[in-house]
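Excluded from the complex is one protein chain; the other protein chains are retained at their positions.
Naming follows writing order (A, B and C), and every chain is counted from residue 1.
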Amino acid sequence: MLDLLWLIPAAPFASAAVLLLVGRRMPRKVVATLGVVSIAVSAIVSGLVAIAFIGSPPPGNAYDQHLWTWIAVGGFHPGIALYLDPLSLIMTLVVTFVSFLIHLYSTEFMAGDEGYARFFAYMNLFVASMVMLVLGDNLLLLYLGWEGVGLCSYLLIGFWYRDPANGRAGQKAFIVTRVGDTSMAIGLFLLFHMLGTLNIQELMARARADWPVGSGLAIAAAALLLGGAVGKSAQLPLQTWLPDAMAGPTPTSALIHAATMVTAGVYLIARTHVLYEIAPAVQLAVAIIGAATLLLAGFSALVQTDIKRVLAYSTISQIGYMFLALGLGAWSAAIFHFMTHAFFKALLFLAAGIVIEALHQEHNIFHMGGLRRELPVAFWAFLAGGCALAGLPLVTAGSYSKDWIIASASPSPALWAAAIAGVLLTSLYTFRLIFLVFFGTARTPVSKQPGVAEQIPVWVLAVLSIVGGSERPAYRPFMAHLFGATPKPPEALSTIAAAAAFFTGLVCAWYFLRGDAPATNPLARFWYAGWGFDWLYGRIFVRPVEWAARVNHNDVIDSMYDGLATLARFVWRGLALTENGKLRWYAAAIAGGTLIFVALVIFL
Amino acid sequence: MLIDTVLFYIFAALVLGGGILTITRRNAVHSAMWLIVSLLGVAGLYLQQQAEFLFAVQIVLYVGGIMVLFLFVIMLVNLDQAARERQFNRHWFVALVAVAAVGAEIGYFIYRGRTGFHIAELGAPIAAPHALGNTEMLADTLFSEYLLPFEIASLLLLVAVVGAVVMAKKRIQ
Amino acid sequence: MMSAVPVYWFLMLSAVLFALGVAGFLFRRNIITVFMSIELMLNAVNLSFVTFSYQLKQVNGHLFTFFVMVVAAAEAAVGLAIILTVFKNRSTLNIDEVNSLKN
Partner (left out) sequence: MPGNFATASDVIRFLPEIILAVMGTLLMILDPLLHRRSSNAFGHLSILALAGALGGAIYAYLNGGPAFGGMLMVDGFATFFGVLVIVAGILTILPSYRFLARQGAETSEYHALLLFSVAGQCLMVAANDLIMVFIGLEISSISSYILAGYLREDKRANEASLKYFLLGSFATAFFLYGVALIYGSTGTINLAGVNVVLSGPGAPSLVFVGVAAALMFVGLGFKVSAAPFQVWTPDVYQGAPTPISAFLSAGPKAAAFAVFLRIFTTAFAPIGHGWEPLVWASALLSMTIGNFAALQQSNIKRMLAYSSIAHAGYVLVALTARSEVGTAAAMFYLAAYAFMNIGAFAVVSHLSGKGERYQNIEDFSGLAQKQPLAAAMFSIFLLSLIGVPLTGGFFGKFYIFKAALESHLVWLTVLGLLNSAVAAYYYLRILVMMYMREPAEATEAVEPLSPGLRLALIVPAIGTLFLGIFPNWVLDFAGKSSVLLK
């Protein structure tokens, strides 16, 4: 069964190729069937592979499928080879399965769109790249997947290209992640150069053997890779692209910018966790980045008015949790949270998609309201997803994964406090969103109810968001093969604290955050609205929130990227001057170059 | 020996004087004439260094062929208009400095390396230039060692002929 | 037999002539004169070759010079044809006016 592994990336890739080349001429039914069935094949195969893998684990608890040797020159032989171990298995399963659901959803969601074939082609290509990223056994394949998912993300953000703003958002995403990608490419090169192999497992083994803990090379490599992870996963300071990326179609946001691609950074760090173990300083940095991001993004989510941007900031914040877990060495917890997050965040986006579709592309949550009765499917889905996101204790998947992370943070009081504060924030913005959208009075009439193709994925994901955490007892030893058995952290206190934070957030949201006007200036708005508002709240809560929101409202860091772009333009202008069309200037450049070159030789 | 030195000065004066006037005369015909003077000076220097064959080729090919072609073209184009235009560009001073620097650089390093030329002589010389006479020796080498370049030069000339014809043909179609 | 003139005088002369050619290329506006400057540079190179050849008592340098001349002839034919076409199309030989291709 395991030898079918190659089918998982191959099926969507083949389908993408067909759709790209001849998709335009195919009827929509065929396009949809091809697009969905190819992913279904992937999902089924990964299910079968998982059963085989868990049923009779291969020796060493890892399976390597060598397809062919890519190059064999100069003593190294990277192959096109897939590597299956518990980590990649979980990732593949989640990616293919969630992708399948989202593709199914898209058949209806995108039905009216003229770029139907194009959409499915990109989405299939994305799945193929993502699976390649996860399953690749060497740095080249990892990099291939990494670039591939970035490209698809870029293409899909700008999918509705008639609005130039979308194109700009795509470019911004591209440029910002590019900063991280470059860092990662340099890091990969460094690893390859210093350790002399491209195979990830060998690399890790050699790193462990050759590099003492805290060695400069290990720190450099880990930090460079972290740069890539931070860019792809939208963590501080490269987080600014993700909210803008919401310009893409909602299924894209659900799949790429919530469930899968943005967690590639988490995967990268987990895959190379050995490096971080021998570079404790960088590992600590991972934890701090995670904690800082989860708080800042949480604040930002609190004041957004666009439903998808709220979810985007929430994604950043949740990935912050995963980074926190990675930084604490709780590798399995991070991956576990990735899994539950994939379920509930995809669910939230799909539900948001239903809402947006029903309200004629309305994104502003202050123009929504009262949808509880109008769109029950969306409401229940949102409620399930929201509870999982905010971590309703004991009954939702999210609480299991998040409590695990919080408990892991207990040795460090500051990080622990940040994690708990994060729960409070999550609960606040989640329920603010739910209350604003589904309670109160209806402001926009509902024009469309979701069809079957949209409902099935939503229901499945809703169930998974609730029960998806229950396999944790089995999960923990399964991952222990890879990450080493870690003692189960004491969770009681954390669970109680998180529960308290959750309910506080819920209650506060009910009382304070149901205002019917945009919270761009909550203080004033809340005064006018006359909602129960007291001096304490204004002093202690709103001001800092406002401040944090303002600081983090993309301005500071955005201007840095603008600066980069301006610099590039400036250089370009300088260079453009040299190409003025005048032959004699050119000759002078050649003569001047000669002068300098000869001088270099004579005087150097 | 003195006569050699005197001859060198005369030819060098021709070369440099001709060169300077070539690049400073307003009128292109005058420039071409001075270029011929300079080329003749170079031919003289060839002769002084016992390169009789090249001396002849310089006069026949360069002065007799290439320069006539130049003059021909200059006559073909509108001379008056060309003469009226400013001949030097505004940044001539900067360019002059750059060129002086190039010249000085190369000159400096030739001066520095003047002893270098003797170092690398490859064993014994093949033969003294006078053993056979320059032209015979040249022919001997040309048709043995340098046979291929000689034959291939015909391809080069063919390319030039085709190229010139393409460029000079009348309208397309 | 050896000329009384030190060999590096020839080389200096050649260097100066080369620099003159470069200068002409950079200063002149008339395309034909610019082209003539290239001929000056080529002659400077040839002079160096002949001098070295004389110095080394070989004829290889002479042969190289010979081929440079052949190439110069070919270039002259092609180059002048190109210049003529440019003149036909633009009615100018001012090098600074041939600048429609630029950023």
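Definition applied: a residue touches a chain if its C-beta (ideal position, glycine included) is under 8 Å from a C-beta of that chain, and two chains touch if they have at least 3 such contacts.
All values reported here derive from a predicted model rather than from experimental measurement.
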{"item": "Among the chains presented, those that the missing one touches", "value": "A, B, C"}
{"item": "Contact partner of the left-out chain, one of C:V5, C:L20 or C:I83", "value": "C:I83"}
{"item": "Hidden partner chain, residues of subunit C it touches", "value": "11, 18, 21, 25, 31, 34-35, 38, 41-42, 44-45, 48-49, 51-53, 55-56, 58, 60-61, 63-64, 67-68, 71, 74-75, 78-79, 82-83, 85-86, 89-90, 98-103"}
{"item": "Positions on subunit A contacted by the hidden chain, ascending", "value": "20-24, 69-74, 118, 140-141, 143-144, 147-148, 151, 154-155, 158-159, 161-162, 167, 170-171, 174-175, 178-179, 181-182, 185-186, 189, 192-193, 568-569, 571-572, 575-576, 578-579, 581, 583, 585-587, 589-590, 592-594, 596-598, 600-602, 604"}
{"item": "For subunit B, the residues touching the chain missing from this view", "value": "106, 109, 112-113, 116-117, 119-122, 140-141, 143-149, 152-153, 155-156, 158-160, 162-163, 165-167, 169, 171-173"}
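Just so it is clear, only the chains that are shown with their structure count from here on.
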{"item": "Intercentroid distance (Cα basis), subunit C paired with subunit A, Å", "value": "63"}
{"item": "Two or more partner chains touched - positions in subunit B", "value": "89, 95, 98-99, 102, 106"}
{"item": "Where subunit C touches two or more other chains, by residue", "value": "22, 26, 96"}
{"item": "Subunit A to subunit B touching residues, read off their complex", "value": "584, 588, 591-592, 594-595, 598-599, 602"}
{"item": "Residues of subunit B touching subunit C in the complex", "value": "1-2, 4-5, 8, 12, 15-16, 19-20, 22-23, 28, 31-32, 35, 38-39, 42, 45-46, 48-51, 53-54, 57-58, 61-62, 65-66, 69-70, 73-74, 76-78, 81-82, 85-89, 92, 95-96, 98-100, 102-103, 106-107, 110-111, 114, 117, 121-122, 125-130, 134, 137-138, 141-142, 146, 149, 153, 156-157, 159-161, 163-164, 166-168"}
{"item": "Touching residues on subunit A, where the partner in the complex is subunit C", "value": "576-577, 579-584, 587-588, 591"}
